[in-house]
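See below for the structure under consideration.
All protein chains but one are shown at their positions in the complex.
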Amino acid sequence: MIKIGVIGYGYWGPNIVRNLHGLDSTRVEMVCDKSPAALARVRKAYPGISTTSDANEVLRSPQIDAVAVITPVWTHYELAKAALENGKHVFVEKPLTSNADQAEELIELAARGNLALMVDHTFLFTGAVNKIRELIEGNVLGDLYYYDSLRVNLGLFQHDVSVIWDLAPHDLSIMDHLIKKEPEAIVATGEKHLNGVEDVAFITIYFPQNVIAHINVNWLSPVKIRTTLIGGQKKMLVWNDIVADEKIRVYDKGVQLSSGEGIRDLLVSYRSGDMWAPQIEQSEALRVELGYFADCIMNSKTPFNDGRAGLRVVRMLEAAERSIQKRGELVRL
Amino acid sequence: MIKIGVIGYGYWGPNIVRNLHGLDSTRVEMVCDKSPAALARVRKAYPGISTTSDANEVLRSPQIDAVAVITPVWTHYELAKAALENGKHVFVEKPLTSNADQAEELIELAARGNLALMVDHTFLFTGAVNKIRELIEGNVLGDLYYYDSLRVNLGLFQHDVSVIWDLAPHDLSIMDHLIKKEPEAIVATGEKHLNGVEDVAFITIYFPQNVIAHINVNWLSPVKIRTTLIGGQKKMLVWNDIVADEKIRVYDKGVQLSSGEGIRDLLVSYRSGDMWAPQIEQSEALRVELGYFADCIMNSKTPFNDGRAGLRVVRMLEAAERSIQKRGELVRL
Amino acid sequence: MIKIGVIGYGYWGPNIVRNLHGLDSTRVEMVCDKSPAALARVRKAYPGISTTSDANEVLRSPQIDAVAVITPVWTHYELAKAALENGKHVFVEKPLTSNADQAEELIELAARGNLALMVDHTFLFTGAVNKIRELIEGNVLGDLYYYDSLRVNLGLFQHDVSVIWDLAPHDLSIMDHLIKKEPEAIVATGEKHLNGVEDVAFITIYFPQNVIAHINVNWLSPVKIRTTLIGGQKKMLVWNDIVADEKIRVYDKGVQLSSGEGIRDLLVSYRSGDMWAPQIEQSEALRVELGYFADCIMNSKTPFNDGRAGLRVVRMLEAAERSIQKRGELVRL
Partner (left out) sequence: MIKIGVIGYGYWGPNIVRNLHGLDSTRVEMVCDKSPAALARVRKAYPGISTTSDANEVLRSPQIDAVAVITPVWTHYELAKAALENGKHVFVEKPLTSNADQAEELIELAARGNLALMVDHTFLFTGAVNKIRELIEGNVLGDLYYYDSLRVNLGLFQHDVSVIWDLAPHDLSIMDHLIKKEPEAIVATGEKHLNGVEDVAFITIYFPQNVIAHINVNWLSPVKIRTTLIGGQKKMLVWNDIVADEKIRVYDKGVQLSSGEGIRDLLVSYRSGDMWAPQIEQSEALRVELGYFADCIMNSKTPFNDGRAGLRVVRMLEAAERSIQKRGELVRL
């Protein structure tokens, strides 16, 4: 049983605590938050968990094996570093850190201490992403053409990071998990309308072999959309994460081009067959992820969503940030 | 009654002829196409219309007041020029020409001859676009934040132009019609997968006052999507052109930011009220547009979708083309 | 080439003429309608077709092989009878007649004259119905449990028949085509709100072996819905006829019940697998149907949507009518 201290009980923290509390392999020892109201909510819901407003109590407690850092991104580095230095395994909210240097330092600290460092890329544990990965690895889609994601809604505005740092980590981590190629360069455009950070952004990621990804993130959309199109040479799919059922639809569609005799004789043939919505696993992704975190600690396994996975995402976020400041300048990775 | 010759009876020409035939103010005198099978279809459907495979017969006929050029884009300039030089009014399929120089020359020729030159930006005549324009001009949406359009489907592949020249003219002409600001610069990214032209493209257009537009066009999507989000300071709307009813949904939603005392005290308030789908006009847009063409000729009016409107779209297409070749380089307009 | 006279050029007639005109195996000789405006529309669209306001001209013309009766239901019997007596094959709009006696008489007349008598049950020629029939006949669905159809919209009100006679013939003919069992009894309920005929009706049809069908028809719905659920022991399907693509969705879902030891120990196991939307044929159903009509005449084949199929539907309509008048009294067939 892994004993865990959770730092941060704001928007996401209660989900972390609820799931850690429900697992057999983990126990929440202590929750830390600056807000007395937040701590009162913890005590009402979980009378057995102790609370504190001092992060050091968590970071130094000998009762605690691992620390979950569920705080704003600009605090991740310092808290995770302290936890690792105190010999704790660390689970960090995404994105891992505010910059790549910090991420590299945490990775090294974890390696040196033989400690698990896991980034909360929750989506990688959903049935939907698992199924898509299975379809790609099984070559059902064939060679990939593009990955195009739309993730828009109204708010929640962050006061210190742009919509890129808030929403794009989801898409970048999923894309990284699925495409498994090294991205070459990034172009990002966008605009600020309210508080000095971009609230609308469009990111293009170039990969080798003509694979291209595109991510559209927006805090000012009247409707919530979570749709990803993935085009492959053999099949194409649409992942709609808003609907309860049939989140993934695989289309037996494609295009075949061949040249005719003359210069303008392009012969195009379309293939349009059945659509198929595979059954996908319904477990709560965060529960699966936290169980996997405990499992990695207990069995000294390196999680696939480790510090290096977190670093890859941070690098892309930094590149997108640089590009958007220069109105779409190509930033090589 | 305006007597019209139609050049081109491929994919779109039959719709032009059907609508011109149905109007009281126009009469189709002659249809020209290279394909004997196409001409046979004309004769079967409209025994009263004469046919020819020689464009010059149309261009020079003294029976003909106006010529509709419904051919591939690379032929527009030459045919439209000849028609104008022969004193014919001209209706040209979008985009107007292959480059801005050609468009400027046609505009001048039309002006010199006091002839109407209209570009077939059909969408500007739909009930949906009319309603959106009304909402913007009536300040229902308030100051605009962004215009974000998704126009994807499987095919139809063109052999000589990229997906930008094929699909984006729709969005660019609508955007131009609605935003009514001078675009400042364009960034385009995309990729080629099949026949040496981009089949997936993402275009960002920067406008003054932080207005931004984004257009996502794709020939390799398994599903057909035609969705545009428009965000304004007072209201936001979603235009879904695929559905039969309630194409436009106006959301009484918004965000208000105010700074609190401390540096991190961002106060965000969201407004989330009713949604409203205004009734929109159901007439066939192409019929309305062609009636307006005849009306402009008969009453010597300058159409709003004239050569200059066509030129503005061609300039943006050229800029997007240049940008995409350099992987997102900013091209100023 | 079958030469056809069409009587009735109101709401549906133009579709009949357009399709007959487009087929190679048929030629429209004459169109009859009482309205001079309707006949003017015929002449404008088809200069080669002669027109008349006198049905006898069509019924007696030696130039005409077959008559299409596309008029209100209360006129079908008289017109079809006259056509058959004049040796013409007959294509009649649904429902075949106003009562079963009339239908039986037409069937006998057609048989005696070796003439084709076909009822326009257009839906039986759609790709969707073909595909569902294929799934049922191939035992993909397994034993049928139920057929439940919802066909509602705003209007079109008829002045002489209820919503049952207007809309239910579609569902009854499809159901008859798919279930292929003899219905045992009918229960219908409903209500009148405006002009003395039911505008809302609910029909239950009992079949042998616990198969049950239900049809919900409504002229007072704010939205147009065309959805049919079909439950089978092995699979279940949803047919949504409003959407452009994926009209049919087949669900690998089911329930298995077994009794445990105690009286209350019901063991229920649910099966919930993939969903699958088979590609379906996109041809215009009416065109296929009219081509089949010509083919049946030329090759002396009995159409499956013949007078007897029409009679089965009329009998169910009569039973539903009797039941609804007595607030759901069971009417045996």
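The chains carry the letters A, B and C, assigned in the order they are written, with residues numbered from 1 in each.
Methods note: a contact is a pair of C-beta atoms (placed from the backbone, for glycine too) under 8 Å apart; a residue touches a chain by one contact, two chains touch by 3 or more.
These numbers come from a predicted model, not from an experiment.
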Selected from C:130, C:221 or C:279 as touching the chain missing from the view: C:221
Among C:236, C:297 or C:319, the residue in touch with the chain that has been omitted: C:236
Hidden-chain contact residue, picked from the options C:85, C:137 or C:191: C:191
Missing-chain contacts mapped onto chain A: 47-48, 223-224, 242, 244-245
Residues of chain C (touch criterion as defined above) contacting the omitted chain: 145-146, 148, 150, 152, 154-157, 159-160, 185, 187, 189-195, 199-200, 202, 204, 206, 210-212, 214, 216, 218-223, 229, 231, 235-238, 249, 251, 253, 255, 257, 259, 264-266, 268, 270, 272, 323, 326-330
In chain B, positions touching the absent partner: 245-246, 252, 272-279
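Convention: only the chains that are shown with their structure count from here on.
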Separation of chain B from chain C, taking each centre as the mean of its C-alpha atoms, in whole Å: 41
Chain B residues counted as touching two or more neighbouring chains: 223
